[in-house]
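A protein chain is absent from this complex, but the other protein chains hold their places.
Take a look at subunit A:
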Amino acid sequence: MSLGPEASITEETTPTADAAEVRSPGESAIAGRSLKQIAWRRLKKDKVAIGGACVVLFLILIAILAPVLTKLFGHPIDEWHPDQVDPTFATPVHPWGGITSDFIFGVEPTTGRDIFSRIVYGAQTSLTVAFLSAFLSTILGVLFGTAAGFLGGWVDSMISRVMDFLLAFPQLLFSIALVSVLPQEFLGLGSRWSRVSVLVLVIGFFGWPYIGRIVRGQTLSLREREFVEAARSLGARSPRILFRELLPNLAAPILVYTTLIIPTNILTEAALSFLGVGIPPPNPSWGGMLSDAVTFYSIDPMFMIIPGGMIFITVLAFNLFGDGLRDALDPKAR
């Protein structure tokens, strides 16, 4: 999460300008403090944001270590445990949704599958979809946003109209339609990862106008700044202006909005899984678990609380971290 290798420089090594005047010339040059370092310092002081970042890191770790965690603390995701379920009511035999030392998050009604394992694997799905689609949105958004803002004219008009169109498009309905016509498996990815890639493409594609608009606006305002004019008056070519002058100034908003688009993507993925067009069963996903829990919420509320709580915690953590990042990178735009 470090924003740069220089970030560890302490206060003492960067004396003020006045102190520097006293020093004899010829000593090693004074390192300035970049905006990156200042932002990192500010972020470190923001306890809430750091808390959010820790939760996010923890969740990523869980997702990566899912196979190990299930082996250590759980049971295979699709292993039925009829002995854990009441044969007449289909509810878990133990109180609180069947929580025991063996099944730490309880068991599913009817089947008796281990909820802990399914949550852990669900985290894998949710985070993969959210991160990859955010990545796709960012790439498309930056590409089209800078093109629109920097080139202007008819390119800008066209890209802006496309963005308006996509923002007004009924994304959820389109996703449902698309998922139902696409084959269950392709490119030899298996049913789980085939669907994950479809979700990434759909969510990522419909997400780029949000970043694209912000990047376009920022590019428009940066383009008129005098330092761009100064670069032009020095004879700089357009690629240099774009990559050396504009992009470094766009990095902060891009980073912030990528972080803030991730929780939205988690929610979209959960919604699609809830509607039955997400990850195909028996592979677990948080949204799918919520959908299963709807039938049981009055008799086994824990089955709904656990995946719901996970979604809530994840989205909250990402949002807190993203907000903290925004405050740290751009204290003026609150």
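Here is the rule we go by: a contact is a pair of C-beta atoms (placed from the backbone, for glycine too) under 8 Å apart; a residue touches a chain by one contact, two chains touch by 3 or more; residues count from 1.
Note that contacts and distances are computed from a predicted model.
For the omitted chain of this complex, the UniProt record lists the protein as "Peptide/nickel transport system ATP-binding protein", which is one of "ABC transporter", "Peptide/nickel transport system ATP-binding protein", "Inner-membrane translocator" or "Pyruvate dehydrogenase E1 component alpha subunit". Only one of the listed residues, A:95, A:170, A:190 or A:248, touches the absent chain: A:248.
Shown as candidates are A:90, A:231, A:255 or A:275; the residue that touches the absent chain is A:231.
Where subunit A meets the missing chain, the touching residues are 17, 20-21, 23, 25, 27, 29-35, 153-154, 157, 225-227, 229-237, 240, 244-245, 248-249, 251.
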